[in-house]
Each structure stands twice: as C-alpha cells, then as structure tokens.
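Removed: one protein chain of the complex. Kept in place: all other protein chains.
Letters A, B and C name the chains as they come in the text, with residue numbers starting at 1 for each one.
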Amino acid sequence: MPDTLAETRHELAVANRILGHEGVLDAFGHVSVRHPEDPGRYLLPRSRSPELIEPADILEFTLDSAPVVPPTVQMYSERVIHGEIYKARPDVMAVCHHHAPAVMPFCITGEPLVPVFHLGATIGAEVPFWDSLDGFGDTNLLVVKPEEGASLARALGRHSVVLMRRHGATVVGASLRELVFRSIYSCLNAVYLSEGRKIGKVGALTPGEIAMAGAINQIPSVPLRTWEYWATRLEKRGGMPPRRGTTAAARKGPSSRPTTVAKRGPAGRKVKGRRRR
Amino acid sequence: MPDTLAETRHELAVANRILGHEGVLDAFGHVSVRHPEDPGRYLLPRSRSPELIEPADILEFTLDSAPVVPPTVQMYSERVIHGEIYKARPDVMAVCHHHAPAVMPFCITGEPLVPVFHLGATIGAEVPFWDSLDGFGDTNLLVVKPEEGASLARALGRHSVVLMRRHGATVVGASLRELVFRSIYSCLNAVYLSEGRKIGKVGALTPGEIAMAGAINQIPSVPLRTWEYWATRLEKRGGMPPRRGTTAAARKGPSSRPTTVAKRGPAGRKVKGRRRR
Amino acid sequence: MPDTLAETRHELAVANRILGHEGVLDAFGHVSVRHPEDPGRYLLPRSRSPELIEPADILEFTLDSAPVVPPTVQMYSERVIHGEIYKARPDVMAVCHHHAPAVMPFCITGEPLVPVFHLGATIGAEVPFWDSLDGFGDTNLLVVKPEEGASLARALGRHSVVLMRRHGATVVGASLRELVFRSIYSCLNAVYLSEGRKIGKVGALTPGEIAMAGAINQIPSVPLRTWEYWATRLEKRGGMPPRRGTTAAARKGPSSRPTTVAKRGPAGRKVKGRRRR
Partner (left out) sequence: MPDTLAETRHELAVANRILGHEGVLDAFGHVSVRHPEDPGRYLLPRSRSPELIEPADILEFTLDSAPVVPPTVQMYSERVIHGEIYKARPDVMAVCHHHAPAVMPFCITGEPLVPVFHLGATIGAEVPFWDSLDGFGDTNLLVVKPEEGASLARALGRHSVVLMRRHGATVVGASLRELVFRSIYSCLNAVYLSEGRKIGKVGALTPGEIAMAGAINQIPSVPLRTWEYWATRLEKRGGMPPRRGTTAAARKGPSSRPTTVAKRGPAGRKVKGRRRR
C-alpha cells in the first residue's frame, strides 16, 4: 500500500517549487496542505524559500499552529495564517500565502481585484481586502499572532482569495492542485486587469460567467493538464525535489553542498550529445 | 518516399512547442493543421499543454470535430474552433487558439487591435471582436458547441485573427509556418500598441502599408529564417519533440514517468541518477 | 601574423549573437562592420537570424551593396541600409538595424527619444525620425532600394541613432564594440524614458551632460568591461559561434542538423571539458 503521508509531503514540496518557479513565490511566501489522514493537523515546511523545499523540510502542526514534534529547525512566523484558515474552513485542504508582483499593485492601492477573463474566474466574484490597521494598528505587517490569523480567516470568509493591505495575498483550495491553479491564474488575472486598465475600461465578467467559468478547473482534464505542464517545466529546469530527504545536507549553505545541486541539472545535454554521435 | 503524414505530425508538434516556448501559449491553447492528404480532416493533439506535445499525441478529426478513431485519451473540449474554421475557410491550413498575455488587454477592454508596425501588418487591416454573450448569453466562455464554433468562424470571416471577449484570440494561416509567424508577430504588435498608447497617440499603418507589409512573410527567405530561429531556440533548450511516439508512457503524470520525461529534454537526470548508483 | 579578416568575421558573428541574446535583435535585424582592410567594402551575414550567425555566414559587399562574390545563399533585402550609411559616413565602422521592443513605442507614436541617464547619452542630443512616407509613399516599410537607403542615411546625418517610422531603428558606431554598447544602452534609455513618463515628467539631460556622459564609452575600461560581460553571458548559454565555418550544415533546417547545433551550444562545453582533462 502507498504511503499517503509520504506522497503528500512530496506533492507539497513540488507545489512549493512550482509556485516558486512560476513566479508566484520568491524568497518568501509558503504553501501548506491539510494532513491527509488527520483533518486536525496540517503540513507546512520549515522556514525556507519555497523553491528549495524538500520533503524532509516539512513539519506537522495542530490547527493552533503548534508543532506536533518540537522542531530543531526554524518555523515560519506566519504559520497562523494556515492554522486559523484550516480551523475556520473545513472545506479548505490547501493554503498559499504569497507576495506576487502581480497582486502587489492592488495590495498597495486598494483597487478592487475582479475576475476579467475565463480562467481568472477562479478567484470568484469577490476578493476581500484585509487591513491589519483595523484592529491591530501599526505592526510590521506580518501575520504572527493567532488573533491576527483568525481576523484574516474571517475576512477571507467563504471566498477563495483575500488581499492583505501592503503585504500580499492568501489563496485557498479544495486540493493542492486546485490551489496551484488558483494561485497562478489569480496572478495572471491581476496582470491582465492592470494592463487592461492602462489602455481602456475594464469591468468584471458577468455573475453567470464567473460562476460557470469559475468551475473550469473542475473539468477533469484541467488539473491533470496544468499540473503536468508546471511539473514538467520545473523538472526540465532541474527543480524537482529529491525523493529521499536530505535535511542534514540541506541545512548547510548551498555552496557547501555541490552534490545536492549536482543531482539536479544539465547532465542531460551530455547524454544528448552522446545519442547524437 | 517521405511519410508526409508523419512529417506533418512532427511539424505540428514542433509548432505547438515553439508557440509555447515563445510565450504565445501556456498550459492552455492549441494548434492544429489540416490533414495533408484529406482536406476534409484536421490534425489536433489530445488534451495536453502545447509545449509537451509529441507526434504520438496527435489525433485525426473530421471537420465536424469527431475523432476518426475513437480515442482512449482526453480531447480538447474546444476543438470545434478548429473544425468550424476549416469548414468555413478552405484556404486555411492551420489554426491556433491562444490566451497570450499580449492580447488579453484588448480582449477584456474591447479596444481595437490594429497593425502598428511592418511585421504586425500580418494581422491584416481589421481584427474582428467576437462576443459569446451575443447569441449564447452567459457561458463559461469556452467554445465547445458546434454552433459556438460556427459563430466564431463567421466572426473571423475572411480575416486572419479574431479576438474573443474575455477569453483570447484565434489565428489562422495558409501553412503551419505562416501561422506561427502570424501568432508571434500579432502578439508583438499588440504589445507595441499597448506600450505606444501609454506614451502617446497611435493609429494604424496606412491601408497601402498594411497590404504591402502584410505580404512580408511571403518573401521566400522569411518563413525559412523565422522557423530556423524559433526551432533552434527550442532545440537549444532541449525542447524538441521525440521523433518516435511515446503515447503509452505519456499518459502517466510527469512525476510518475521518468522514462517519458527521459525521452524529452531532462532525460539525462534520470539516466545520470541511475548511472551514479 | 593574425588573420585580421578572420578575426573580424568572428567578432561580427559574436556581435550579432550578443545583440540577439541581449534582446535587441530577434528573428530579424542585422549587424555589419566595415571591411578591416578595404574601407570600400563591408561585411554582413547572409539572410539569417542574428543569434545563429557563424563566421562562414558572413559575406562581403561593395558600398553599393553588391556582393563581391556572387552568393549561393539568400542576402538580407535591407542591406542598402548598411551600404548607404558607410558611403555617407566615413567615420562609421559598424551598423546595426533593429526592431527592439524598447524603441517601438517611439517608432509608432513619433514621441521624441531623448537621453535621460548617463549611459543613455550615447544616443547623442538628437535622434532623428525617418518617415518612409516622405518621398516614397506607401511601401512595405522595408528599406530595400538604394534611394531609400540613401534617404535614411541623410536623415541619420551626423547623429548616432535614427528612428524609422513604424519599423525600428538604425544605430552606428566607430567600432563593433561601440556599436554593441550604443545599441544596448539606447534601448535601456528608451525603456527608462517610457517608464519615467508613466509616473512623472521627464526631460533630457543638459547639453553639457549629454556631451560629457556621451563620451563615457570612450573610457578605456568601459568597452573592455561591457564586451567581457556580454560575451561571457553568451558563452555561458552556449551561444558562442564556432571558430571554423559550418555553412554547408548550416544551410539545412535545425531539426535536420543535430551536428551543427551540437557544434554550437553543448559541444563547445564538451571541448572545454576536454581541455581540462
């Protein structure tokens, strides 16, 4: 029988790397998934940039965002974003918090982010705007206290994406693959809306279109097709996580781990060269 | 004697990958070609992202978009776009449907896309705008019914490109290579028009310039030169399709199919991994 | 003694590839250099995309743009741009004609391109605007007749860059390296001017600053430093041209010439690898 938890950890590492590789995440941002066997827990990597996450970096947390096993590594200070949303939204199976360039103009202006094309309908009819000044006053804008996470979860409500003033966005999904799809296409929707506004007038899709187009990612072939595409792009760039953990090595700085990096990368050319002969 | 059909399937796979590699297509969009020996049929890949298409993924359809052989794989739900255009336009030999970022601002604002530079004249004097709301009301914006495809084909009329409200564009060509040229330069034309409008006033080329510059891609050296360029760029990135089919393997998801991926670019890694053991 | 002509052909191939790699040129555009031993001749590649140029692709022309040896390959139809400028400007040793995205907004709006930062001063105080409609009326916008080339050369006058309405730009230099520097930084200047105009008011540098900053690329270390940078970037991407010609192979399409491509990109690394054994 397959080790569901191990598969989930691997898929979470891949989801982190895909969102890094596609430009939704950079040095910051994080992606979590609800525990496949215990809805009262969630899986989230240790504090590390998403594109570098390995299955061995993934920790287990209670919905109060307490580590199940006392960790020897640094944890994300904003993990309450994940825990409080899993608490408030039993239907949510995966969460992504990001600062993608595509959404920042909306986060800093407060201009509404509305769905403007069929795939962008995945953000839903409304994207609420959460402002940490309301209720918390001046902060460093990070969401680190349980009450801050709970407030953000309330702002998210039954929606799929919430913008965070001067900070970024948080996206939820019914699965890791839906989450990755929604995170990427909500960014493209934001870019098209920004660009469209620069050359003309842009309104939202009709309510009927939003409802119907918002369900496109439930067409069976869509998540399969998009995941194959993003995972293959990542794999061709040598970005897939190792199957077996390498935490020890991973703890060291990159320049001290040639072999890890050597496992990924350009060897392919070498082989092609030989095939050509 | 050369196997024309096999050559066409290979060129169609390359055209799909070039348009993915050059940024016209992403996880979505599709490219087809009329059957080289039977004008009553067309070739279109199974439902898969364009940059991953292999000759073995290519299926044969009647102009009613019915598969000639009952497929065991998922088909593109929007294949009627291709079938209905081949039906209405005997002169069209290749069709590309895309959602390129370059055209989206025009698709969501309704601002006219006009030719603004010599190579952009390939879009012709007029780019019609098709709105699914006219005649079909609220939909998920996908073109899946024969009557929707026929309506789009009527909107295209005798033109070369048609914009689709809130969705994307469909481009046609007298050959696969003209189609690739037109798809890429219509996107560049859209980008230059958008950028130009942000700093000043932009009108179209004169009717005479549109007619004459629109024929540049018929200068014999042009399709040769552009195809060599785009194909070499693709090849240098390890993006060329395999010569022999790999459908069976290709059916599996990427993370579970080292061998298929191995046949494409990154093969090396897998092989290397094994050799290293 | 070094073979000056062979060195010049190699450097011209590298210049073509650098300008392709850095995004000034794409499938189109061309770069030439005056013959190192005969000022009455110039060297220009056969009709091929700049990033693919090999020394063996380079042909010799008189200033009337007639090939010195009847070529068996396709020539650029716009070579008169080069010949007529070399005729009119004895001080010009290298010419680049391009359609870089950075300048197109100016070519289609007629907005003035002025130097806005120190390195951008390389374009000089004035960038004339040439309009083919004046004197030639409707054309396909390509500059193919000697009189069209002569008219463009007159518009260029004593300046360093000339914008061509709805088409692109032509840049000149006192050497290939100055030309590459000016082509790249004139594009950056155009980008900064465009972006600056979107958020505020932008005027030109003062006349004194233009004169002094325009001479920065004559500081001995500057052309050395920039050329090393751009050439190394190209080399690391496997983009350096082969030392020995490969015309025969090069004539075939890319998909039918694994060996040529092998000689370019990956093979080069191989050679280096061997050297290091």
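Just so it is clear, contacts are C-beta pairs under 8 Å (C-beta built on N, C-alpha and C of every residue); 3 or more make two chains touch, one makes a residue touch a chain.
Source: prediction; values computed, not measured.
Peer 1: Of the residues C:E60, C:D131 or C:E195, I need the one that contacts the missing chain.
Peer 2: Of these options, the touching residue for the absent chain is C:E195.
Peer 1: Thinking of the whole complex, not just what is shown, which of A:R48, A:H118, A:R182 or A:R233 touches the missing chain?
Peer 2: A:R48
Peer 1: For the chain left off this view, which of A:E60, A:E111 or A:E126 is in contact with it?
Peer 2: If we include the chain that is not displayed, A:E111 is the one touching it.
Peer 1: On chain A, what residues meet the omitted chain?
Peer 2: 26-28, 47-49, 51-52, 74, 77, 99, 101, 104-111, 133, 137-142, 166-168, 194, 197-198, 238, 253-255, 258, 261-262, 264-267, 269-270
Peer 1: Identify the residues of chain C touching the omitted chain, counting contacts across the whole complex.
Peer 2: Given the touch definition above, chain C has residues 10, 14, 116-119, 121, 188, 191-193, 195-196, 198-202, 205-209, 212-213, 215-216, 219-221, 224-233, 235-236, 240, 269, 271-273, 275-276 touching the missing chain.
Convention: only the chains that are shown with their structure count from here on.
Peer 1: Using mean CA coordinates as chain centres, what's the chain B-chain C distance in Å?
Peer 2: From the centre of chain B to the centre of chain C is 31 Å.
Peer 1: Determine the centre-to-centre distance between chain A and chain B, using the mean Cα coordinates as centres, and give it in whole Å.
Peer 2: Chain A and chain B have C-alpha centres separated by 30 Å.
Peer 1: Two or more other chains touching the same residue: where does that happen in chain A?
Peer 2: 269-270, 272, in rising order.
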